[in-house]
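Step one of this worksheet: look at the structure below.
On to chain A.
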Amino acid sequence: MSKIRFTALFAVFLVALTALVVAGCGGGSSSTSEESSASGGGGGEKLTVGSDIPYPPFEQGKPGNYTGFDVELMEAIGEKIGREVEFQDTSFETIFRDVGQGKFEAVASAATITPEREKEVAFSDPYYLSEQAILVKEGSEIKGLAELEGKTVGAQQGTTGLELGKEKANAGELRPYPEGPDAINALKAGTIEAVIIDAPVAQNAIEEEGGVEIAEKVPTEEEYGIAVAKDSTELLKEINQGLKEVISDGTYTTIFEKWFHLKPPKQFQG
Partner candidate 1 sequence: MAEPMVKLEGIRKRFGKLEVLKGVDIEIAKGEVICILGPSGSGKSTLLRCVNLLEPPEEGEIFVEGNDICRGPGSGAGEQSWKLDFVRQRVGIVFQQFNLFPHKTALENVTLAQERALGRPKQEARAKATELLERVGLGDRLNQYPETLSGGQQQRVAIARALAMDPHVMLFDEVTSALDPELVKEVLDVMRELAEEGMTMMVVTHEIGFAREVADRVIFMDGGVIVEEGPPAEVLENPREERTRQFLGLVLDR
Partner candidate 2 sequence: MSQFFNQYFNFNVMGEHFGEVLVGFLQNLLVFAVAAALALTWGLVLALLRQLPGKKPMPIRFVTIAYIDFFRAVPILIIILMISGGVPFLSFLPESVRIPRWFGRPDTFWYGVTALVIVYGAFTAEVYRAGIEAVPRGQMEAARSLGMSHFQAMRHVVVPQGVTKIPAPMLNELISLLKDTTLISVIALSESVLVSREVLSERLNSSALTLTAIFFVIIILPLARVVDKLIARQQLKITRGSHIEVA
């Protein structure tokens, strides 16, 4: 081949080789992936927590800077039980399988306690009462679940909102989005007409983003729990203990008021 071509190919080869060497040498230092970061807590041994980020106001922010209700609650619990909490961004649709397989030790991801899920994981005591909301564009004619008939509706994959949609809404098309915020964006773009999503997330969207409103709240009496692998009985005990303490000393109330601008329900007040 011509001299120029050969030189070019050789140069590319050298660059590739250099890159490999550098990656090999330098890579060893941080085994923690980009998506995980120490969030703080009680110091001591790390507690890895899987969560589908973003899902405001429960978990949001950038690696190294995660924040949100779930994040702060877990950090508070971590302090009580002497563990340093580290959040890992992960996909919600496999999150229960993943914690069962030890990818991380706990799940704090606005996860509703359901009998199905309890087959695969163990849940802590409930730490949040929730319901679903039908989120629509401001001024929409949709007033509630009933009017979803025949419409294009979005929800997040693997969530109880999607389940609700399947069971109760006679939607023309029910679209499962990989991330909650994707569904809300599609709503704003106008490609879908409603989103079924956790009420606090819907509320957050109204406050932080605007242009949307809640057509109806569907009281599903859902409770969120922190999930751990079925055989992590010790850890579960510790988390429940930590949660009790966080509630009784008022930390829970502080965090709750910060993120929801309301007093928490009676059972969670100190």
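Operating definition for what follows: contacts are C-beta pairs under 8 Å (C-beta built on N, C-alpha and C of every residue); 3 or more make two chains touch, one makes a residue touch a chain; residues count from 1.
The candidates were selected such that all candidates are chains of the complex that A comes from, given by their letters.
What you are looking at is a predicted structure, and each value in this text was computed from that prediction instead of being measured.
> Number, please: which of 1 or 2 touches chain A in the complex?
Per the touch definition, chain A is in contact with 2.
> Residue numbers of chain A touching candidate 2 in their complex, please.
Going through chain A, the ones touching candidate 2 are 92-94, 96-97, 100, 116, 120, 152, 154, 157-158, 173, 175-178, 182, 185-186, 189-191.
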